[in-house]
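A protein chain is absent from this complex, but the other protein chains hold their places.
Showing chain A:
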């Protein structure tokens, strides 16, 4: 049996034909990355417009916020290139926030009636913790912030954050369209990506890192330890998005992983089954803010979901990685 496996390993192709590599990259860029950032730019523009029209923390604005945040979750795993210029991704999504910098910074702005809200340029200079979707959640869903300071200032702040989110998202899209998509589609020895396998490695890492963040932060933070669960650390619990975020993260990485698996039907089927099994566990949870982490029985099901995501990541590392020419060593994948 062992000899058979060895034989099988020996006849596996070591790399894919260039045509195939190029097709996978084009599929991810054209059908995953660009549409994702277009949706983010569109929905965040709509959010800014809605805030302009009616800045009260009520349904229309909350709906626009939800739609825009969902769009961010479609691309939040793509942490390279345009999202990393000038800390743009952090400016959209400052989380986790173990020291409570976001409520602190927002409180400071409101108490001082800081006039940085007056213009986009000046707002871009406030603490990064007071910018982005996570800051806006406090203003739209937290009772303390819904009444802090004057309605006029709160309104100006909500509008400033929404405008800033839209501007950052538009900048990311512009960079992707104008040059970064081209860099990924046409690797060249004199360019940022020298060859297609480097591009594939970048894309593959985005998938595995995205899942790691979901396991360690989105689930690991509220789970804490058995003796000390931390339900208040659940991501976006004020807006009830904690579990929703996990589902969106799985959905986005699933789409990207399957495009990377490309025409390999056996691999595609295996990845589909593993992702769908994990997604089924998530949707069956019926615990939107992971309140169950403090209950031994309910906690067990959240831990199972976390293990399922870790398993999913291992399957990607062992099955998809080698197909794309990404090796996984003891130290290489897990250093310190």
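The working rule: a residue touches a chain if its C-beta (ideal position, glycine included) is under 8 Å from a C-beta of that chain, and two chains touch if they have at least 3 such contacts; residues count from 1.
The definition used in the following text is that contacts and distances are computed from a predicted model.
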| item | value |
| --- | --- |
| Chain excluded from display, named as in UniProt, from "Sugar ABC transporter permease", "Coenzyme F420-reducing hydrogenase gamma subunit", "Twin-arginine translocation pathway signal" or "Putative DNA-binding domain-containing protein" | "Twin-arginine translocation pathway signal" |
| Residue among A:104, A:159, A:230 or A:270 that touches the chain left out of view | A:230 |
| Listed residues A:46, A:101 or A:124, member touching the removed chain | A:101 |
| Chain not shown: contacting residue from A:87, A:113, A:178 or A:314 | A:87 |
| Option from A:216, A:264 or A:319 whose C-beta touches the chain left out | A:216 |
| Chain not shown, touching residues in chain A | 79-81, 84-85, 87, 90, 94, 96, 98-99, 101, 128-129, 183, 192, 194, 198, 202, 205, 213, 216-217, 220-221, 223-225, 228, 230, 233, 327, 329-332, 335-336 |
